[in-house]
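This is the structure I want to talk about, given as structure tokens.
The complex appears here without one of its protein chains, the remainder shown in place.
Up next, chain A:
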Amino acid sequence: MAASVYSMLVGSETGLLKGIDVNRSTWNNLNSVQCADRSKEILAMCWEGSSQQNLYYGLRNREIHTFDFVNNEEKIGSRIELSGGTGPLKGLSRINDNYITAVESGLVKVWNGKYDVESFEAGDKLCCMVHNTHNENLIAAGGDENDLKIWDLQNLQKPIFMAKNVRNDWLNLRVPVKVLGAQFVPNSQEIVTCTGYHQVRLYDPRTPQRRPVVDMSFDEYPLMAIGICHTQSDQVVVGNTQGKTALLDFRKGRVVHKYKGFAGSVRSIQCHPTMPLVVTCGLDRFVRIHHIVSRELMHKFYLKSRLNCLLLHKNWKCESLDEGIDMTEDDGVNETKVENETMTAEDDLEEDIWNQLEVVTPRGNNYKSKRKDYKDKIKNFMMRNKQW
């Protein structure tokens, strides 16, 4: 079994599927250039489960193709055509050997390539459909004047969550709705969306509140893509139609920093699951890899066509970044060391008390955030001690 070398796959407007090998700084077209055609523009892509052996990609002419990632070739026999609804494909995913597809007219259906298993209407002018990879029964969709809804595939009578528009603005005018992108927050039920009116919103279906829990805005152009940071909890990367891309923090409710180097609209953003890297692609025909924290542009690839969608492969381990990661880890270690020095024997007692206390699980259930909370508590306690 020849393992594939590609770190990520990119779908382009010309219908070409491109594989990038980041460590060797090379890329290839995975299908032949002869068949490049705008009617075959790649609109959506998804992996087959967590094994990531097969890649499915949906085209503008409503065909869904399968790419065998093990043998690095397209499975021509398994091309299927999507029927029902009108308009281009807006979302594609896989569940238990079935496809989940969404088209612009609002038809979302679960089907095995021939017959429909389930289908439902998600409202017209659909702009995005996302599938929760952690809780596979959840599907979210939204669009133009069609606010976010979440469905449970086991109970499709009505959505389990329907977002409510925010209150009227300061002129008492209705705020228009246009959901352009959505992402489920991993290991939680929350969902973040980006809108055509430059808002970023966090919804929490666990609460009775149907309005967004956090509502932020970034710049003044439509936000085309959103990507969840896996390495930092409560942070997302968003990109707009002018190529302005920034890291936003939900707890602070503001921009952490912006990324540089973009020339055109951002169409897709993906963050690496373990490394602090964010990958973006868009209309300026470049794929760019930035370091999330240091903002440094690590790599860029000119792929010759306008790019629509992006998927990372789980095998991608970035050698050139190892140093960078070590540095960040070192920083963490240094901090703890400094704190250890300041903690004297009297603190040991306090530590015992703290150890006996139950640890409050923070949002995101992340180890780092837990540790940070714990550190903060100790700091606060010491500050108070000094005042005494």
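General remarks:
Following the convention adopted for this analysis, a residue touches a chain if its C-beta (ideal position, glycine included) is under 8 Å from a C-beta of that chain, and two chains touch if they have at least 3 such contacts; residues count from 1.
The rule is short, and it goes like this: contacts and distances are computed from a predicted model.
Chain not shown in the complex: UniProt lists it as "Brix domain-containing protein", one of "DNA replication complex GINS protein SLD5", "Small ribosomal subunit protein mS29", "3' exoribonuclease family, domain 1-domain-containing protein" or "Brix domain-containing protein".
The residue from A:Arg24, A:Arg38 or A:Lys158 that touches the chain not shown here is A:Arg38. Interface residues of chain A with the unshown chain, by the touch rule above, are 13-14, 16, 29, 33-34, 36-38, 196, 221-222, 224, 241-243, 260-261, 263-265, 283-285, 302, 304-306.
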